[in-house]
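Before anything else, here's the structure in question.
Just one protein chain is left out here, and the rest sit where they should.
Should a chain be cited, it is by its letter among A, B and C, assigned in written order, with residues numbered from 1 in that chain.
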Amino acid sequence: MNIIVKDLYFYYKEGEDVLKGINLEFDDRCTAIIGQNGAGKTTFVKLLKGLLKPKKGDIFIKGLNTKETTVAKLASIIGLVFQNPNDQIFKNKVLDEVMFGPLNIGQDKNLAFENAKKALELVALLQKADENPYDLTLSERKLISIASILAMDTDIIILDEPTIAQDFISREKIKNIIKKLKEEGKLVITITHDMDFVAENFERTIVFNQGQVLLDGPTKEVFSKEDILKTAHLEPPYITQLFKRLGFSETVLNLEEALNYKIL
Amino acid sequence: MSKKLWSFKFSTASLVLIPAAVGINYIGKLFAGLLKLPLWLDSIGTMLASMLAGPIIGALSGAINNIIYGLTMDPISFVYAITSIAIGITVGILMYRGLIKNIYLAILSGIIVALVAAIVSTPINIAFWGGQTGNIWGDALFASLMAKKFPMWLASFLDEFVVDLPDKVASLVISFLIYKGLPKSLINLYSSDDEIERL
Amino acid sequence: MAKIVVEGLKYRYPLSQKLALNDISFEINEGEFIGIIGANGAGKSTLCQALTGIVPLFFKGDYGGRVIIDDVEVAKSNLSEISLKIGMVFQNPFTQITGSKLTVYEEVAFGLENMGFEREEMKRRIDDALMLLDLYRHKDKNPFDLSGGQMQRLAIASIIAMQPKIIVLDEPTSQLDPQGSNEVFKAVSDLKKKGITVIMVEHKVEKLSEYADRIMLLHDGRLIDFDTPSKIFSKDDLKDYGVVEPVFTRYCKKIGLKDERGLYPVTLDEAVNLVVKKREHNS
Partner (left out) sequence: MRMMSLYKDKDTIIHKIDPLNKILYILASILITMLISDFKILTLTLVFSFLLLAIGKVIKNVFPIISFSLIVLVTIVVIQGLFNPNNKIPLFNIGQFVFYKEGIIYSFLLILRVLNILCAFSLLILTTKPSDLIENLVRRGLSPKLGYVLASVLQIIPQMLSTMDTILDAQRSRGLETEGKLIKRLKAFIPLIGPAVMNSLISTRERAMALEMRGFNSNIKKTFLNEHNETSMDKLIRYLIIALIIFTIVWRLVWLK
């Protein structure tokens, strides 16, 4: 098991629990975490990353209890891409920015350079390696922040809202990155509001609601529970909605699946 | 750079730079505290504002910085607005004379800024605190110089200068490094006298 | 009459080598809802800025052609005056809050104070704007205490209070969650009902197709096409421009389902209706 979460409780202010008794295990399946703002998703991944420590319960990352492990140690096992790239980018060259993490966790210069190049290639920004990140668009900076975590070559990668403010091309890029990471046997966890993105890319979906796990299971199963989703103010993907409207009882997740049905 | 050094015509971009500069000063101070650094690093925003938009905006950033501190924490900051203004003006002039070009010149400029800051602060220190600065190391030096019968103004100046020197040099070097890393489009935003070319 | 006429618009940002806008011409009629789509870097934001005069009055650079609103050429006017004719809303709700006002009500007043409106007129306009954007019950809150969607609606209200006939929105929902985006879309459609011309850059094409009368497709600073959503999304070379059609259109394209005009459906309702019609026809 990659991650084991046992009876996890967390609050910022005593008496106002943000997470209330979470029990989860993560294997190798690509997992999406969805839920309204304030449901506790970001707090949860910060706990996985060791940036916050459980008030009650335990989290084991590859067998290490986050309570007893430093953030620096965890940094080489689990990577987290923050939502806003402007909160982390500070170097004036893209390549240096991507090499920052790898060098911090003890990769030597050559290895860090190779990993950074590989990561930039994966986000298709290698040709901009020498540019100033802040001369690029926000969308490109977002890809750089993803690359800067990929270069650290961690076994677990968490993405917080990767598709926000992204156009079609960048979305496709992120889709390919997730696929590639999956092939390499890495665990990818993503927080997102983008239901179509979830339906296209993730095997497992966890729905958070008011600090608890409302639904957890194969993505298809989760999106078939329309009524429960509604209580969390979530709408199923567009294509799912279309097939519901057309009278199909099965949950159709994405375009690929849709083509297996005859609608006329 | 062909910009007029003392232009009083403020662009909106330069004006909104001021709150950002004050905020950067504040955050610099907090991060320095968080990292337990023996420096204040609370004038980086003012210095950057001077580098980007000239001595007047730099001076205004410095003045408003202290006014805000005065209003929200320690009223004595009001009087030291003069020091902050001097820092803003000095960095602005050094920058636009092209004197902050590399790291060595940045260090040298930091020494000049520390010198100016100490000269401006000394009379205030004498009027309010009998010459002290409130910094333990500086005041220890002040006490020992006073014990050796140094004139008060000289002891007070040295008290301020030894405290300012490392801080201002570090601040200016950091500001310079950040400035050098800024994208050109951002730097260009604050130089307001571009003309519109017809295509 | 609030008609926009753009003729041969060209623009290059300072220090840039490349034209951000390259020979763009079009007209927009009063009361239309226009969507703008295109890949990142296609020139969408720059076009918005050119319509509102930010280009070339705020960003200087090289400029050619004309943007005319109500017979006034924006490049020869000034931004304060333009703001009474055409308003602009940006991506990030945070940066549009002035930061100098303590309540939602006062925040909306900011622009009106600057333009020297009388107190009574000001209050009337603020009340109207807050009602229209469904923010009246939050009027005494601190702007920074609002949710993202509410904050973005406050930004729109602050612009609407200036009573421009045209409002330009540059990706106003890109940083919001689905609930916030829905709020903003609803608000914007209310503006259109009030007769305000709406011009909106948006990546969420499913939503955009529901509301837009016409959609403008930009690529590399050029205007590729400007037509109804059905016509734009029925094009078969959209991928070349880095944009994608609504998922309903994509599906119908795959199975070859089009209407009698040879166009594909672009919204959920259109798709459902078309299928129902075809089913009836087949049986």
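As a convention for this text, contacts are C-beta pairs under 8 Å (C-beta built on N, C-alpha and C of every residue); 3 or more make two chains touch, one makes a residue touch a chain.
In this text, all values refer to a predicted model and were calculated from it rather than measured experimentally.
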Among the chains included here, which ones are touched by the excluded chain in the whole complex?
A, B, C
Among the options C:N29, C:T98 or C:N273, the absent chain makes contact with C:T98
If I consider the whole complex, including the chain that's not displayed, which of C:E118, C:D237, C:E260 or C:E280 touches that chain?
C:E118
Given the contact definition stated above, which residue among A:A32, A:I149 or A:L214 touches the chain not shown here?
A:I149
If you put the missing chain back, which residues of subunit C would it touch?
49, 52, 54, 58, 78-81, 83, 87-88, 90-92, 94-96, 98-102, 105-106, 109-119, 122-123, 126, 142, 144-145, 155, 158-159, 162
For review purposes, identify every residue of subunit B that touches the missing chain, sorted by number.
10-13, 15-20, 22-24, 26-28, 30-32, 34-38, 41, 44-45, 48, 60, 64, 67-68, 70-76, 78, 127-130, 132, 134, 139, 142-143, 146-147, 149, 151-152, 174, 177-178, 181-182, 186, 189
Determine and list the subunit A residues touching the chain excluded from the picture.
46, 49, 51, 71-72, 75-76, 79-80, 82, 84, 86-91, 100-101, 104-105, 134, 148-149, 152
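Throughout what follows, only the chains that are shown with their structure count from here on.
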Distance between subunit B and subunit C based on Cα centroids, please, to the nearest Å.
42
Do you know which subunit B residues sit against two or more other chains?
184-185
Residues touching two or more other chains, restricted to subunit A: which are they?
none
Can you name the residues of subunit C that touch subunit A in the complex?
39-41, 91, 147-148, 171, 174-175, 177-179, 203, 206, 242-244, 246-248, 250-251, 254-255, 257, 268, 271-272, 275, 278-279, 282
Interface residues, subunit C side, partner subunit B - complex
10-15, 56, 58, 60-65, 75, 99
The residues of subunit A that touch subunit B in their complex are 90-92, 132, 134-135
